[in-house]
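All protein chains of the complex are present and in place, except for one that has been dropped.
Take a look at subunit A:
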Amino acid sequence: MGPWHVLGLEATGDTRAIKRAYARLLKSTRPDEHPRQFQALHAAYKRALSLAEQHARAADAGPETATGEQAERKPVATAAETLPPSPERPEWPASVVPDDPLVAPEESEPAFLDQPPPPARDPEPAWTAARELEEREPEEDERLAASREHERLLIQCQALLDREGQPAAETEWRFLASNPWMLDSAFHHGLGDALMARLVERSRQQEGTPPLDAATLGYLNSLFDWEGRRGLLAARFGDAAMERVLAPLDASSSGDQALLRGLRGGKETVPPARQANAEPKPETLYFTGMTLRMVALVIDLLVLAALLVMPIWVVSIMVADFNGTGGDIRIESFMSFFLVLAVPAYLLMALVMEAGPRQATPGKRMLGLRVTNREFQRLPFLHNLWRVIAFVVVNALTSKVVILVNLFLKGYLLHDRVSRSYVINWARSQREEKDAK
């Protein structure tokens, strides 16, 4: 659907009519009530305006052809065109509207609007031309004074850049800011661009090492807004050159300084606490292979055996010795203690610790493993209960088959699948991510 259709207009060059139509439609298509339709209306409006402007420019360039062409299609606009220009049509080029003769025509924009001059041209005279436009009738003396000051400051800058040994500190550049000429737009931009040209030149000579350190560059950037004008500067000096010169700016981080400076009073300010869950999650996570999981299980059981079963076993042996019963029951009693104590203790431990903040039993933790749900988050307690039950049921019922099947499942084991949970090799995932970086 064309913009004219949306606006309910014939194609026209009359921006006033376009605005009127848009305003009328907007009253029934309010942005807060009909966001979608509003976007469409607004886009049509902008499109129509730019078409009208194109047309106006064409009309300006070759009035005969444009008007003739228009006469066929848009009688309304032609009528408007032949009317004496009135202030009701502010969008027409200044040359059509009887305007203050001192006002610069629209096409010749002063340099401080950042129309990048063609790269071949010497950048420096640009600001002189701009001054002319800006002040309309520049005083000859003043212009001379400005250009002398420009030269003087540049020489001072060059001296700082050329200094051997210790590079100039940020504070040594402060003379720039206290210069009253800096408040003059054309002068300010001219100087900023000229200085940038020197920096680009210098970085070329030095083969890549940035000519200024982060602090100095940061300061000069706050004066000349190089970062904000990066696109324009790149158009002139090339992307690579800007990258070389402004690299320290990219690498430096802005602290809380600016934030806290203006604050008044208060006993102290407390910076944000490092977030407990700030640990970054690797983008790529790996399941834990069968071997590692068995090792973790063995470690856990050994730990539990050492903690629970051994003391009881030792005591029972001592009691048996004391009672005079023989040594032949020793191993069996160990095994029965083990089954009665260590296995349930393991399940209990898994239940609590895998749903806990570490998401792992001690054995898993030692190996850098983590139990998660399918969103890679910590399991809620009940979900973990289900996981433990699944573990018992799946492994106890058909243990040999299960082990065999599990060998082929690449770490996503049967009971994991049943309980919809993962055991992630966190340590490996993190290691690989670090290597990738």
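As a convention for this text, contacts are C-beta pairs under 8 Å (C-beta built on N, C-alpha and C of every residue); 3 or more make two chains touch, one makes a residue touch a chain; residues count from 1.
Everything that follows uses one rule, which is that contacts and distances are computed from a predicted model.
Taken from the listed names "Peptide ABC transporter ATP-binding protein", "Chaperone protein hscC", "Phenylalanine--tRNA ligase beta subunit" or "Transport permease protein", the protein name that UniProt assigns to the chain not shown is "Chaperone protein hscC". Touching the missing chain, out of A:Ala145, A:Ala159 or A:Ala177, is residue A:Ala177. Only one of the listed residues, A:Gly228, A:Pro311, A:Pro344 or A:Pro380, touches the absent chain: A:Gly228.
Mapped onto subunit A, the footprint of the missing chain covers residues 19-20, 22-24, 26-27, 30-32, 35, 38-39, 42, 90, 94, 103-104, 106, 109-110, 112-114, 134-136, 177-180, 182-185, 188, 222-225, 227-228, 250-251, 253-254, 256, 258-273, 275, 278, 281, 283-286, 374-376, 436-437.
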